[in-house]
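Removed: one protein chain of the complex. Kept in place: all other protein chains.
For chain A:
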Amino acid sequence: MSDDLPDKFDLIVIGTGFPESCIAAAASRIGKTVLHIDPHEYYGGVWASFNLESFCALLEYGNGSDIKNTKQKWYINEQLNPEMGAEVGNSNSDSETHAMAEDTVVRKPIDQQWSREKLLQQSRRFNLDLSPKILYSAGPLVQLLVSSNICRYAEFRAVDRVCTKFQNQIINVPCSRSDVFNTKDLNIVEKRLLMKFLSQCLAFGEDKTEEDTLLYRGKTFREYLQEQKVTEKIRTCVMQAIAMSTDETPFEVGIGRTQQFLGSLGRYGNTPFLFPMYGCGEIPQCFCRLCAVFGGIYCLKRNIDDIIVEADTNIANVVLEGKTIKAQHVVSAPCHIPTVLLERNVGIYGQGELVNSLSRGIFLSAEPLGSEELNSGGGGVNLLRLLADTREAILIQLSHFSGTCPKGIYLFHLTTAAQTDQPEQDLAPFVAQIFNTETDDALKLLYSAYFTIMGRKSTSSTPRVDVSTPIFCTSAPSYELDYDNAIINAREIFTKLYADAEFLPRAPDPEEIVIEGEDPRALSENSLPDDLREQLRELEKSAEHMDIEDTEGTSVIEINQVESESQQMDAE
């Protein structure tokens, strides 16, 4: 297969994670020839999504590079216990149908509704993200998807609720106007104060000389909040869920985040957030699709043996399973840089020591988290930011509406910045806050998994970057809600490669593309939208057997042609 590949590219990208796919698409979009390789057999790298079976296999056997410290546990039996079934009056054979109609009968304990076998039967309904993200509706990724016209490849669900912990309760954060209107927790004056506070935050900084701005410069956001006329509950909501801050967050940062939150409200749904349907693994693939449309070539399951830089030309020779392919530049995901290359100790842009980047937990349950009110309509995508001492974690609850798990199952993603190589230990203080196993009404888990996502961090022993290096290394996913850092990283590398080129300008829609040899001014039937094409055909058919002077219609076209021709001549 490798033999069929051209032996020269402008850019070779190794790894199909988010920043790599982003760069590949951007390069391809400006006419560069791109070869996009992934040593794995799936798209997305550490940004991928898996069905349940593949995910379990990944954790069981590891993938040898970017996922480490894996651990998984089932809390339910391999199969539904037939005896238990008999006890509640069900014969073994129809236990399945009874489980389906459970609402009408007495609710069975969870371990009798679900078995490992039953979950794995629905394996393909799962899309388990390695790096789950939530998008601000007006955030950088949404902007990029819209401005580059890549959004047509993706589908989203508005996040249903933003939650926070207040006095050991999970509460809904009233963030939109209708939330504030409907909440029973605030009296009308408090409602007005909250709304006023929020609109004040939104207008903040428009006038730099404003008294408040000067007054709080250098102070923390918490100090600012404490001086506002808002109640403790509102303060908690704002601190934890809206401004996404901690006690130490500086005032300016807190205000900035509050503005980002508010600026994303009212676009789609009731919260300022979006979640990609079928998981975040879809996002890098959208970029790959664009790259391919513009001629990028894709090869999965290919190993890179080595990359040799020609000293005189600075051209990279990528050794791909024995075959050498030349490239002006190479961009690689952090864990796919060949060991032999690293051992030669050459300076690579963005390189560093392999470190634990994110500690991740994935949990499955048959119940949603929090009160019924927080999960009305069968639960949806809920977001909860958790704090423990100085550390924080993000919890995302997903229901089947997001296309990431089967009906009746709730999927929880917990993410924090890695402290150790023990993800379970890193996440323990947060897990204790949500799945408190000691109380009776605790959420019953079906399955849990822990793993670490690896990244690179430059240290004193990292070789100095050779300014002329044609090899660039992207960053692993960092601890952040949205894709801000990942986009900055991709854009930065793209600018290093092609300083003057535009990063992902709007891609044309199919009907705007001219097929070779076609007159670009002609009205091609194929380029019309389907419905219009059909209707025109019908209309023409019905007009066919009519005696009408269609001279008027045709003459319009002729006049236009004459006009535009003369305009063209004028321009010349």
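Note that a contact is a pair of C-beta atoms (placed from the backbone, for glycine too) under 8 Å apart; a residue touches a chain by one contact, two chains touch by 3 or more; residues count from 1.
The rule is short, and it goes like this: contacts and distances are computed from a predicted model.
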The complex's invisible chain, by UniProt name, from "Vacuolar protein sorting-associated protein 33B", "phenylalanine--tRNA ligase", "Ribosomal RNA-processing protein 41" or "Geranylgeranyl transferase type-2 subunit alpha": "Geranylgeranyl transferase type-2 subunit alpha"
Contact with the hidden chain (one of A:5, A:151 or A:193): A:193
Contacting the left-out chain in the complete assembly, out of A:177, A:267 or A:344: A:177
Touch list for chain A against the chain that is not drawn: 31, 33, 177-178, 180-182, 187-189, 191-193, 195-196, 229, 293-295, 508, 512-514, 516, 520-523, 527-528, 532, 535-536, 538-540, 542-543, 546, 548, 550, 552-554, 556-557, 560-561, 564, 567-568
